[in-house]
Structure formats: C-alpha cells, structure tokens
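The next block holds one structure in the form of structure tokens; read it before the comments.
Take a look at subunit A:
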Amino acid sequence: MARGSVSIVVERCKACGFCVEFCPSKVLALSSAFNSKGYHPPHAVTPEKCSGCDLCGMYCPDFAIHGFRTDKPAAKSETEKEPDDAC
Partner candidate 1 sequence: MSSPIVSITAPANPVEDFLRTDRMPHIWCPGCGIGTTVNCFTRALLESNTDLNKLSIVSGIGCTGRVAGYTNLDSFHTTHGRAIPFATGLKLASPDMTVVVYSGDGDLFAIGGNHLIHAARRNIDLKVICVNNLTYAMTGGQTGPATPLDVITATAPYGTYDPAFNLPYLVEAAGAVFVARWTTFHVKQLARSMAEMFKKKGFCFIEVVSPCPTLYQRRNKMGDGLDTMKFYKEMSKTKHGAPTNEVGLTKSGEIIVGKFVDRERPDFATMMNAHLQHELGDQYIQAEGPVCG
Partner candidate 2 sequence: MHADPVGVLTGAHFLDGDHAACEGAIAAGARFSAGYPITPSTEVVERFSHRAPKIGATFIQMEDELAASIAILGAVWGGVKAFTVTSGPGFSLMMEHIGYAAMTETPCVFIDVQRGGPSTGLPTLPAQADMMQVKWGSHGDYEIIALCPNSPQECFDLTIKAFNFSEQYRVPVFVMMDEVVGHMTEKVVIPRAEEIEVEPRRWTTQDKSSFQLFAPCGEEQTPEMAKAGDGYQVHVTGLTHDERGYPNMTPAVQDRMVRRLVSKIRDNAEKICLTEQHDIEGADVVVVSYGITSRVAQRAVETARAEGLKVGSLRLITAWPFPEHIIRAIAPKVKGIVVAELNLGQMVREVERCAGGQCRIAHVGHAGGTVHKPEQILKAIQEVAR
C-alpha cells in the first residue's frame, strides 16, 4: 500500500529528469506522451512504492511535480472533515 502519491502539472514540465533520477523509491519514469511544448513529462510507474517524501517536489525546477503523504490526516480532503465540523 502506497504511503504517498505525486501530483504532476504536465504542462509545466520540461523533462529535465531530476525527479526520475533522484526519487529514492524509483517511482517515476518519463512517459512517452508529449505535453504541448513537446516535452515528455514524468508519470508514476510504480505508484505503490511512493512514500510521499516530496523529494521530487524539492528537485523539480519547473514546479511541475510534488509528492505528498496519503496516510496522514493532513492529506485527506476537505469533504472528509465536513461531518466532524458539522457536529
């Protein structure tokens, strides 16, 4: 079960490969798809290994990717909190 996930803004990516290279869990690879500028953005090839450490987000010079934890309350959606707030 993945502890984290990544979010990718495909159109900002310039395919430098930093995120792919430095992901400690080797979650990412550059995809064969193009964005509108002709770059190959990354995608998660082994998403189950993602720890949400956000090292990809620290490296990405184009602010195109970031990682986040999915096993922490902080990462859960606003809608989940609504029932509690309504009490």
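Throughout what follows, a contact is a pair of C-beta atoms (placed from the backbone, for glycine too) under 8 Å apart; a residue touches a chain by one contact, two chains touch by 3 or more; residues count from 1.
Selection rule: all candidates are chains of the complex that A comes from, given by their letters.
Since the model is a prediction, treat every value here as computed from it, not as a measurement.
Taking any copy into account, the candidate from 1 or 2 that touches subunit A in the complex is 1. Remark: subunit A residues 5, 7, 9, 11-12, 14-18, 21-22, 39, 55, 57-63, 66, 68, 70, 74-77, 79-80, 82-83 touch candidate 1 in the complex.
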